[in-house]
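A protein chain is absent from this complex, but the other protein chains hold their places.
Moving on, here comes subunit A:
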């Protein structure tokens, strides 16, 4: 496992390459949000979570992670593979027929590391809360992490879950919102302004912590560790992770245009040039 900053940054760079190459090969998928969350995933799986790659669905005595905004599967698959859950070569099958790497993550194909199907938005918070409640019943002190898109918070089920988690003191949960301000049709402010998300979580009774530099691996790790300190105190914890959609590939940054679009050959070449091979391509 890498520990110094350079190693972690190299890991992130390789993940970006994996994301671009996965979506390019099949000419579909969601690179924008995936790129924006690369540091978050690397931090979780390389520095933060305790887990076994000898995958067991129950995940007892392990930290658990649930991806609610399942469309950013390319980053999830890359980090899972490079963390040892399945062979890195399998990334080449992303979105292809007979692959375990479905367009959106699923347990259906038995891919190690995936504990719930996601893609239809707004469901992951509830699932994470259920898993957190099961951990409490099992006297398992490990934590449950989840990731949600900011646009995804427009789904009403989130607010049922957010209300429940505070009311029932689900304080072994750290739910992170990827605040990139973009969704398919445009900026979140253009599509459906959500007001002050931090105030909303606070009003519902959560602890809220912001990571202003969500694409700085050191800051992300520091922020999640701070969030860990807030657990076990009677309140669920929310991290507002400020990221840039498309981060690391200049022409994909600060726009919703690459939410669900793959680069062509030329664009891929530019993206890869900006992210040189570090850990070895699959």
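Definition applied: a residue touches a chain if its C-beta (ideal position, glycine included) is under 8 Å from a C-beta of that chain, and two chains touch if they have at least 3 such contacts; residues count from 1.
The definition used in the following text is that contacts and distances are computed from a predicted model.
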item	value
Protein name as given in UniProt for the chain not displayed, "nitrile hydratase", "Cell shape-determining protein MreC", "1-deoxy-D-xylulose-5-phosphate synthase" or "ABC-2 family transporter protein"	"1-deoxy-D-xylulose-5-phosphate synthase"
Options A:10, A:160 or A:210, residue touching the unrepresented chain	A:160
Of A:34, A:83 or A:118, the residue in touch with the unshown chain	A:118
Residue among A:90, A:133 or A:219 that touches the chain left out of view	A:133
Footprint left on subunit A by the chain that the document does not show	57-60, 64, 66, 106-108, 115-120, 122-135, 137-138, 140, 156-157, 160-161, 163-164, 167-168
